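Here the complex is missing one protein chain, while the rest keep their positions.
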Amino acid sequence: MKKFDRRQIAARVARDIPEGAYVNLGIGLPTLVADHLPRDREIVLHSENGVLGIGPRPAKGMEDEDLINAGKEPVTLLKGGAFFHHADSFGMIRGRHLDYCVLGAFQVSVAGDLANWHTGAPDAIPAVGGAMDLAVGAKNVLVMMEHLTKDGKSKIVERCSYPLTAARCVNRIYTDLAVIDVKADGLHVVDMVEGLSFEELQRLSGVPLRRMATAA
Amino acid sequence: MKKFDRRQIAARVARDIPEGAYVNLGIGLPTLVADHLPRDREIVLHSENGVLGIGPRPAKGMEDEDLINAGKEPVTLLKGGAFFHHADSFGMIRGRHLDYCVLGAFQVSVAGDLANWHTGAPDAIPAVGGAMDLAVGAKNVLVMMEHLTKDGKSKIVERCSYPLTAARCVNRIYTDLAVIDVKADGLHVVDMVEGLSFEELQRLSGVPLRRMATAA
Amino acid sequence: MIDKFIDTAQAALADVPDGATVMIGGFGNAGMPAELIDALVAHGARGLTVVNNNAGNADTGLAALIAAKCVRKIICSFPRQADSWHFDKAHRAGELELELVPQGTLAERIRAAGAGIGAFYTPTAFGTKLAAGKETRRIGERDYVLEYPIHADYALIKADRADRWGNLTYRMTARNFGPIMAAAAKCTVAQVRETVPLGALDPEVVVTPGIFVKRVVRIAPLGKAA
Partner (left out) sequence: MIDKFIDTAQAALADVPDGATVMIGGFGNAGMPAELIDALVAHGARGLTVVNNNAGNADTGLAALIAAKCVRKIICSFPRQADSWHFDKAHRAGELELELVPQGTLAERIRAAGAGIGAFYTPTAFGTKLAAGKETRRIGERDYVLEYPIHADYALIKADRADRWGNLTYRMTARNFGPIMAAAAKCTVAQVRETVPLGALDPEVVVTPGIFVKRVVRIAPLGKAA
């Protein structure tokens, strides 16, 4: 079996984003998706801090501290971009105007519950940022994560043990092993990495999976 | 006794608007106040349809149908003016950012209740516009009206018989006979027209009035 | 390529079904999408719920839509005017339902729909006929009325300039309801005076980002070729 690396997961997500989509890429891993969006599709990237139409990273020395994304990294603006304030930006999110958001996760449950903001450790100081707004607001919530924790436990779980970001919000999960849809009747495997059998994926995941009739 | 005409009432209101005030002038009679604002004071006029910094009426032939006030009359814009949308405009009103609004009225009660949008006639089709927002939102609600109805009844009443615009909202009443403050302990006469005695004003008004120690 | 330009007002409204809720921008003539309204009258969808500040004036625009018996209900703040005779007649005949809403509450309910707010408490109209039967609540030292968002299937608005992504600017007080209606409708159609190449609109100056706009029709000002 050949696990996907982070770049490959990002590329797999990017493949699913259609022309004309309005998309928010979460901080961290999901930011990688931007590098893999097909160049022949116009896709409009949103960031919570009040911008639509984010372009590639600026060249070294061309950074502008007034032009950043939600991860506080310098970005550029494409032609057709626009700026707005935070309430308008989150109105866009909450008001279901974003077609997709891509988020990292600690855990996703079989019902599509998402845990990605807080480990629940008693001494941790939690930070939530825009995660709860995106999870509840985007039309399609895509999650990118490693399939297993460092000690080999499935991050896809019957019930999240970490504090929830939002309930029943995830539409599709992209991991280093598979692509899985969250549907009303359970988890459907859309895609697997080369050399991985459905039975092995089922064993590793520890929650009931279904085979998709045809891969996407 | 020399009753004030409409222009004189407007001029009396204008006298009370201080330098730097943000002011909304209601449709109709209150619009006259604009013509009487002292030229040595900078006062910023707001209109519900998304504009601050309204200037004088445009010269004949210079009207622009995209630049109007809430009464749908052509206006001009002063240097320092700004445009914004309806939700922002009413956020300004409701959020208590306007120092003054000047409204017409059918009736004002001794408690400062205002009735100015609906006669209550069973077959009337009512229209409310921004009256309720202004009455509830402006820091100071000034009312301009004739003191008496056509058949000689006081428009200042114990209790409004017309449907309310807002309760306990009026701060000061300007009529063709007097200027009256609405306070927690009742109505205080600030000013009267020449030749009118307090006793006569009291008789015409039909509700308890108090004399102000010194006129404004 | 994203291209929201569409050739005619007719084509832009071809899929409006009977019974749709349609927001119509404008305050007076400023920002009124006259040609889109004409196209809606010609299109002929029936049983519409219309959201507008007024209820039509004289014989054109929204008044013509009412006269053509396309409208079942109007949600507005200021229906009665000297020349609102088509509304007056249809309403008195019981053919046209009226939901009267204070102007600021109307704007905020539209804004709430676009921003995903489920409901909000406003001080406006507390203790008045227009709050009769509505839930109220005292918060701090003020009384409030609970109000719900107004969502729409279509928004017909008039802007000034647009690019092919649907970014819009407005002209003076013609901005009025346009930006909030654009965000509150599933399908926002903007008529504009001018279309410009992508990148021609300053990103600081875009008032309605294209995310809120589905279709853009250029309507040449009178006397200019389309």
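Chains: A, B and C, in written order; residue numbering restarts at 1 for each.
We take it that contacts are C-beta pairs under 8 Å (C-beta built on N, C-alpha and C of every residue); 3 or more make two chains touch, one makes a residue touch a chain.
Fair warning: this is a prediction, and the values are worked out from it, not measured in the lab.
Among the chains on display, the ones the left-out chain touches in the entire complex are A, B, C.
Taking the complete complex into account, A:Leu77 is the one of A:Ala14, A:Leu32, A:Leu45 or A:Leu77 that touches the chain left out. Touch with the chain omitted from the figure is made, among C:Val101, C:Ala115, C:Ala190 or C:Val217, by C:Ala115.
Among B:Ala14, B:Leu37, B:Ala70 or B:Met92, the one in contact with the hidden chain is B:Met92. Subunit C meets the missing chain through residues 108, 112, 115-123, 137, 139-140, 142, 144, 148, 169-172, 203-205.
Subunit A residues in contact with the hidden partner, per the touch definition given at the top, are 47-51, 64-68, 72, 77, 83-87, 89-91, 93-94, 118, 124-133, 136-137, 163-167.
One chain is missing from the display, and on subunit B it is touched by residues 19-20, 22, 42, 44, 46, 52-53, 77, 79-84, 87, 90-98, 137.
Just so it is clear, only the chains that are shown with their structure count from here on.
Note on connectivity: the fewest steps through touching chains from subunit A to subunit B is 2. With respect to subunit C, maximal separation of chain centres occurs for A (centres as means of Cα atoms). Taking the mean of each chain's C-alpha atoms, the chain whose centre lies closest to the overall C-alpha mean is C. As a whole-number value, the distance joining the C-alpha centres of subunit A and subunit B reads 55 Å.
Centre-to-centre separation of subunit B and subunit C, using mean CA positions: 29 Å. The set of subunit A residues touching two or more other chains is empty. In subunit C, the positions touching at least two other chains are 111.
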